[in-house]
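Note that this complex is displayed minus one protein chain, with the remaining chains in position.
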Amino acid sequence: MERMTEEQVKTIANMLRKRSLWMIHYCTGCGAMELPPTMTSRYDMERFGLAPYVTSRQADILLITGYLNVKTLRRVITVYEQMLDPKYVIGFGSCALNGGVYWDSYAVIKQLDRYIPADLYIAGCMPRPEAIISAFRHLMELIDSGKADGYKRYKRNLAYYKENQRKVLG
Amino acid sequence: MVNLANPILLIAIPLLFVFLIAFSSAFSKSIAKYLPIFAFGLNVVIAIMIIPDVLKNGLVIATTAGFKPPIAIDMVVDRLSLFLAIIASLLGFVVSIYNVFYIDEEPEEKFYALFTLLVAGVIWMIITGDLFNLFVAFEVTSIAAFGLVGFHRDKGAVEAGFKYLVMGSIGGSFLLVGVIMLYAATGTLNIVDIAQKSAELTFQQKFLAYALIFTGLGIEGALFPLNAWLPDAHPAAPSSVSSILSGIMTTAAIYAIFRITNTIFDYNQIYFFLMFFALLTLIFGEVAAFFQKDIKRMLAYSTIGQTGLFFFAFTLHSTNGLQGAFMQIINHSLSKSMLFLIVGGMIMQVGSRNIDDFAGVGRKMKVSAFFLAVGMFSLMGLPPFFGFWSKLKIIFAALQQTNILMVASVVIILLMSVVEGAYFFKLLQAMFFGKPKQDREIKEASLGMLTAVVVLGLILLFVSFYPTPIIDFTHQAASDLMNKNYINLALKLGGL
Amino acid sequence: MNMSLELLLATPFIGGLLTYIGGKVHRWVRNIFAVLFSLLTLGEMSLFYNTTFKGDVWGSLFGSKLILQTNPITWLFLLIVTSISLLVIVFSVDDMKHEEDHIVLDSYYMQLLFVEGAMIGIVLAGDLITFFMFWEIMSWTSYFLIVHGGKKSMDAGYKYIIMSIIGAYAMFVAIAMIYSKAHSLVYPDVALVLSQSSPTFTIWIIILLGVGFFVKAAVMPLHTWLPDAHSEAPSPVSPLLSGVLIKMGAYGLFIIFYGLMSANLAKNIMPSIFSTPVLLYIVQWLAALSIVLATFLAIMQEDAKRLLAYSSISQIGYVVLGLATGTSLGVAGGLFHALNHAIFKSLLFLAVGAVIYRTGTRNLSDLGGLVKKMPFTFVALVVGIIALAGVPPLNGFVSKWMIYEALLQKKEVFLLIMAFVGSTGAFLYVYRLVHSIFLGQLSQKHENVKDVPILMQIPMWVLVIATVIYGIFPGLAMDVIVKGMKMFGFAPIAYNLYGFPQGSTMGALKVINIASVLMISFVVAWIFFLLFSKSRKVSQYDNYAAGQVVTPELKYNYSFGFYMSFGRVIKPIFKISIERIYNYWVDAAKIFGDYYMRRVYTGNLETYNSYIVIVVTIAAAAVLLGGKIW
Partner (left out) sequence: MVKMILIAIGAPLVAFAIGLSFMMIKRKIVARIQRRYGPTIIQPIYDVLKLLVKEDNISHGVIFSLGPIIAIAGSILAVFFIPMAGFSMLTGSGDLIALLYIMAIGSLGMALGAGDSANPNASIGISRALTLMFGYDLPLVIIVISVALQYHTTNLSDIVAAQANGNWTLWTLPLSAIVGFVVTYGALGEHPFDIVTAPHEVATGPMVEYGGKHLGFLMISHAFHIYIEIALFVDLFLGGASNILIFYLKMFAVFFIMIMFDEVLPRFKIDDAVRFYWKWPTVVALISLIIVLVK
């Protein structure tokens, strides 16, 4: 068998990755309410190889469904750092996007990608299952084209992220 | 050339020294200290010199005052009495050495005189050939022992001495009455002679006398339930005296029972009856010892138990049983005297007789503790110590007929051995591995005391690892007693 | 080979004394003496490898000859005794260093050698007196070894010695009963007597002897001394106790079942169940109960050595179960398991001892994560537990397999089920052991722990190698066992170096195939594993905790009550505790005894005098009235 180039390997790998996306969802907000219908028979996201998994080591996607505050940010970062490359982050709902209805709270993190690199946001309060599935499809495309490189960005700009994290967490 | 190998000297020398001690103390107290050593040293030498004669003839008879038996006071030494006499002399000798370093309380000279008298009386009891002499020796021993038990003159000692005095006197009286009854019936006091004539007596005549003699000797010999004085007297007495009381005095009384029973009242039913005494003594002795907190009291009860054991072996009424009994007597005399001597030294250091205070002593007094362990192991009958051989012999003898009674007795004996192991190991454990309680400086016992202990310990170890001569000897002694060689030989050698 | 058995027997005793004296010179003289003499004993012993029979008369007592003898079975046990003793002594050199009182250490080595000598004496004994004598010596010398272990060990040792004495005296009665019939206690004479006596007598003898061996082998319900004694003893002594000392009980059982009581005899004097004489069948059941109940107890332990101690009860159950089957395969399995258990249990105790040496605790929930700090000890322990759990290809599996097959052949299915259950239960407790000590979170106070010194590692290495070798080449041990069993009248079993060929009712076993296929598939899997991107090592604090940050202060470890939920299942069984029953009766006897002793020895002179009066009165009355005393 001829040697495959690195490029080819990457292509195959990305193809595999996009077909098997395991997510760990970080749910504090109400946004997670829309996940169960997405998973169950009505929308059945397993069709796309998407499955909820439990621990940070097993998952590929970190789904942040809801507002983040100072206290929970530390956990999110821990989970994110424990995940294995390649890993993707999806900000889910407007709370993750910009603080949502808690936009003026002193304790809520308004901008997720200052602390961990988000590959994708799903807008809406809260997003419908259709929107969720559409987002996943989009992520798959990004993966396929190699554009979902949040984890690389995190490594590259580690100092930046750490600095921001330190500011908030102290 | 005076024949020194004369049994009479065994008594005469100590008795002489009793007076010498009393006399010498008028000039110098330090002489009195050392005189018993000489007395019993001589005794040991003489006893050893008698050995060839006894081995050759089986029996040595010495008469006094030019009379002929049965009128004369005669000393009869066969193998059994010989080895008891040797042990008694030896213990006397060793303990005398110990005393020199142990006794530091006035009135010393009286102590030495009484002590010498005690051992002399014991030897007298052992080698005497007629019943009245037996009574006299019994009384001599008792009187000396009463005094010695109360030697410390504190409340406990006096109380113990008084108890002993009362019970011992009762015992003496019973013994005397028994002897008189026999004399009245047969007209003679010589054991061999009585044995010859006893066939003519009626049953009642014989056994009433026997019951009384047995009771009298049983009190001294620590048979249950006549032994109640013992647990008080042994702890109260100075340890060296306890050593003699426990090691040989009770044994001497038991010896007298052996001798009289076997020679004069040799009926099977008696042995059956005596077996219950033996087993009861064993049970009560060992079980009571288990509950003691006072180390000497524990040893005293253990003496009762051991007495029960060899008395049981005697009541088996077989050569093997007797051999076991004799071996156990040797074992017990050596071990128990040694234990009392060691414990005496330890009490001097610890300043208490409570077992709990002995924790950790074994690490400080290494030599003492080592021999203590040896002695206890031997008493428990753990191999390779001598007690193992004797216990083996006793059990083998007991189970010669595997009937249910014997099996039951053996089970009792072994159960009591377990109890014995329980309390000895409890003590040993505390002594070697326990944490010392007080800050009191504990040193090894003084060299002199240690010498006494080591001599006994080495003898014990020697016979443990080389038991064959003792086994052969005791076998011979046992078959002598079984076959009534005492009577036969005495008749042949003109003991009558 | 003109090696004398007396010399073999005397070597450890002389060595013990010289070691003690050597200790007065310098501690290294003592250590070297101890090692040298145990090595010498091992060397002398190995000379008898090819001896099929040799007997020496070394004395006589009470008309019975005292005999020392050897045959392949005794050689097997000699191997266990001498090799484990040697390793234990080597291990002790460093492990016991902390003891400052040099006299204690001197006597410790002396007692180790004495115990070894006593056990050699037991094995070599050709008559019951010699046997019993060394049996007792073994009891009390090992008692002193046990109580070296500190305050708690004193109670344990006390319990041990008392139960040992009770067991020994039960034997004593039997020996005396035999002596009364035969006047000789040499094994062939005893066998003759047993075969000629009435069945009742023979059965009593077997029972009484058996009780003594049961106590030492710690078969339920006479096991209560073992968990305390084995766990409280010093670390190097525990392997000697668990690995070797309880095997003496097994050896004794072998001797009475097959040396003193021939197979036909047992069948003739008692009915058979599943073609097993009923007495042996009861023994099998007791052994099987030991297996199961001790396994349950071991699962619930929180103390590493206690766990191993209960496991010893369970494993000795297999040995006894195998020995009592009466078939060649079962007995061979029992004997082989005795050897194997000696090897792997010593290994386990040494490994745990090494952990205790470094960390000072044997409480399982205080330990954890030591695999990174003590990798070698970990390997040793893992090898040990795999062998213990009876997983191929290590040695425990082969012997257990033989026992299973033997039971299956005899259709003793209920026993077989219990044996299986005990083995599966072993998975639970061995995993608990390795997990709580070596896996899981490393506690902060053990950050600086190192692996043990080389002198403590060597014994473990040796045992690891032995475990593997006897596992893959069971034929090595079977050579000796089959040769020895032939002398006891067993039909030979078919075996080869690697295992057993297929028999008519038994399956085949070829451990080397299992081992090699496992090895190959392991290598294949590993190479496959290496093909993919390398792993990055992360610290134990970088761990999934649902986002919580794990810090060293946080004890993020599951160790205490590891099988608590299982405990709820088996709780009803433990409402009955054998030990509590014993304690109840002992206490009752104590109260009873104390009460009555106080009533008898009142200290009151009047009472005492009344005793005298009573005795005289009764005696006199008996004489005067009855005319007969009794």
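To keep things simple, chains are lettered A, B and C as they appear, and every chain counts its residues starting from 1.
Just so we're on the same page, a residue touches a chain if its C-beta (ideal position, glycine included) is under 8 Å from a C-beta of that chain, and two chains touch if they have at least 3 such contacts.
Quantities reported herein were computed from a predicted structural model and do not represent experimental measurements.
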Among the chains presented, those that the missing one touches: A, C
Selected residue (touches chain absent from view) among A:Gln58, A:Asn98 or A:Gln111: A:Gln58
Candidates C:Ile120, C:Val331 or C:Leu428 - the one touching the absent chain: C:Leu428
Residue touching the undisplayed chain, where the options are C:Lys24, C:Lys372, C:Arg580 or C:Arg598: C:Lys372
Identified contact with the non-displayed chain, of C:Val25, C:Ala508 or C:Val549: C:Ala508
For chain A, residues in touch with the removed chain: 9, 12-13, 16-17, 19-20, 22, 40-41, 44, 46-49, 53-60, 83-86
In chain C, positions touching the absent partner: 368-369, 371-372, 378, 382, 386, 389-392, 397, 401, 404-405, 408, 411, 413, 416-417, 420-421, 423-425, 427-428, 431, 434-435, 439-442, 499, 502, 505-510, 513-514, 517-518, 521-522, 524-526, 529, 532-538, 540, 542-546, 556-559, 562-563, 565-566, 568-569
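Quick note on the criterion: only the chains that are shown with their structure count from here on.
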Furthest chain, CA centroid comparison against chain B: A
Chain centre separation in whole Å, for chain C relative to chain B (CA means): 43
Euclidean distance of C-alpha centroids - chain A vs chain B, Å: 97
Touching residues on chain B, where the partner in the complex is chain C: 162-163, 166-167, 170-171, 174, 203-204, 207-208, 211-212, 214-215, 218-219, 225-226, 228-229, 231-232, 269-270, 272-273, 284, 287-288, 290-291, 320, 363, 366, 377, 380, 382-384, 388-389, 392-393, 395-396, 398-402, 407, 410-411, 414-415, 417-418, 421-422, 425-426, 429, 432-435, 471
Residues on chain C engaged by chain B in the complex (per definition of touch): 61-62, 101, 103-104, 129, 132-134, 136-137, 139-140, 143, 147-148, 151, 153-154, 157-158, 161-162, 165-166, 169-170, 172-173, 176-177, 179-181, 201, 590, 593-594, 597, 600-601, 603, 605, 607-609, 611-612, 614-616, 619-620, 622-624, 627-630
Of all residues in chain A, those that touch chain C in their complex: 26, 55-57, 72, 74-76, 78-79, 81-82
